[in-house]
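Missing here is one protein chain; the remaining ones are kept as they sit in the complex.
Labels run A, B and C following the written order; every chain starts at residue 1.
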């Protein structure tokens, strides 16, 4: 049975709503893309908005799902690609939040043979790269959507222990230990892609992070400091 | 005789006004460009604003036209290039809305020998390309404008069954089965152009959509979900 | 003697103030740059703000100058580079307004051996190019500023009959038959620079406007339609 609104972890839901607004306000999602959080009280459930543009999401739009991505006591239309969330939560118990986006600087790397690598310390979590999901390897000619468990499982498998996976011609799936970390990583994954492209275009030699540097640099503040100002900006817009 | 305001399909007019504002708010048009919708009650007529920057259009500015682009009972100045709309409606009965824009990422592809192709799933409708209209082939040295039926007919012929045509050194004409689809396609045509350029600049191999993938991916939600948030953003601005 | 506020052509002054705000709002100027208009009642005088960021200019900030760029009955600090305006007005009697800006897409062309050329119909006035002012040819090692009559005269001479001149490592001077035309040209000069760069980067063959096409396309509406929406946007900001 679904939790009543009264039973939900309200602070978690509030953060999820704010995450939706921040991702829209910062241009990481447009009318599409979505962000989920694992239920802090039941690790086998997660919260995700009904099918709606992230910039418009309110607490009332949040649906509770089990890890097979079945809605709990809710009949509203869900995102077709909710399996991204459920299937990753199944295999990554430490992951508490997931962003799926089509952020503009990331897509070029998803269709290029050139790999995204860390060039900026705020994106050190990228290390020497993130995997790129090729849906043709799983299902041949498709509509590109992670619209069933099989595709979700294949994406989760490719993701492995990485903080993110790109999806060819589509976008990215980004995970975090908190909603704030998942949002911060989605933001800096995109920014790093832009910076790397600009660095490569200069035509000289590019210095990427060394693996040890990336490991030492990656643990940030969970993007707490940025969250506060992103939240304010999203509220003004 | 023109319909009275009372007789018009008010929901359609409202969507057309919103379309104008969204295109301006999202940077797909600036002071120029226009969007039309076929009259839902009379397929031989269409609605289009008088000559005005799209960001300023209200319901009172909408003129009713026949498919030869003659205004119906209206003497206000119309867009010089309204023939883009009328001539396409003539040959594409399933098309219900048309956007003409000069969106900034599209123009470079209109003057380059490099073709625009689908790299992102939201723009899968592009498939392996859209035609580029060369006005010199029709009328030699011109002022570049589709300001008469002959030029409009040539553009409509080149467009054929495609969802869009680029216009060399000028912009694009984008069609849809609804106002929302035409606006969404104009938005993602521009975004795909930007993404393709960035992907090409990385210097590696670029993976474009396969024709079958494009066909399967193209049917979206008619961009309904994006429309809702674009509308809210346009209202705030 | 300076005109009193009552004697000034108030509509002209209002347009000049609006021009300042539009240029700031559209990112053609930042804290620097300026725009002037020739006095409609005395072709040997022109109006230009005191030294102030364009986004902050009000009617009270406007100074009247003679064509030697001496202020008329005004002791407030003027822009150091007002000679750009005075010297061009001297040799181009049909020019009624001048913009000097450092717009971001234009500067790269001012320091490159690659020439700016028209790729988009809204910028057809560029034709097959605009001259680039090299201040070293006039005065050797300088502070780059057109801060005296000699430099202003050299710039005006290089400008000749062109609609604009780039200034190496600095920006542009753009002229028009009205304030609206000068502002519109400054806007589209910058946009064309951006579009041309993107077109060149695609790596294929670029089709530029033919001279005859440019001549036929250039006469626009004086950017009246864009002005109306730019004005509204500037007022909201």
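One rule holds in what follows: contacts are C-beta pairs under 8 Å (C-beta built on N, C-alpha and C of every residue); 3 or more make two chains touch, one makes a residue touch a chain.
Everything numeric in this text was worked out from a predicted model, so none of it was measured.
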| item | value |
| --- | --- |
| Visible contact partners (per top-of-document touch definition) of the missing chain | A, C |
| Option from A:23, A:37, A:122 or A:182 whose C-beta touches the chain left out | A:122 |
| Full-complex contact with the absent chain, from C:9, C:61, C:74 or C:197 | C:197 |
| Which residue of C:114, C:177 or C:235 touches the chain not shown here | C:114 |
| Touching residues on chain C - with respect to the absent chain | 24, 30-32, 51-56, 102, 104-105, 107-109, 111-114, 136, 141-145, 168-170, 197, 200-201, 237 |
| Chain A residues touching the omitted chain (full complex) | 118-122, 124, 191, 194-195, 198-199, 201-210, 212-213, 216-217, 219, 223, 225-230, 232-233, 236 |
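We adopt the following convention: only the chains that are shown with their structure count from here on.
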| item | value |
| --- | --- |
| Arrangement of touching chains [line / ring / star / complete / other] | line |
| Superposition of chain A upon chain C: rotation angle, C-alpha, nearest 5 degrees | 180 |
| Centroid spacing, where centroids are CA-atom means, of chain A and chain C in whole angstrom | 45 |
| Of all residues in chain C, the ones touching two or more other chains | none |
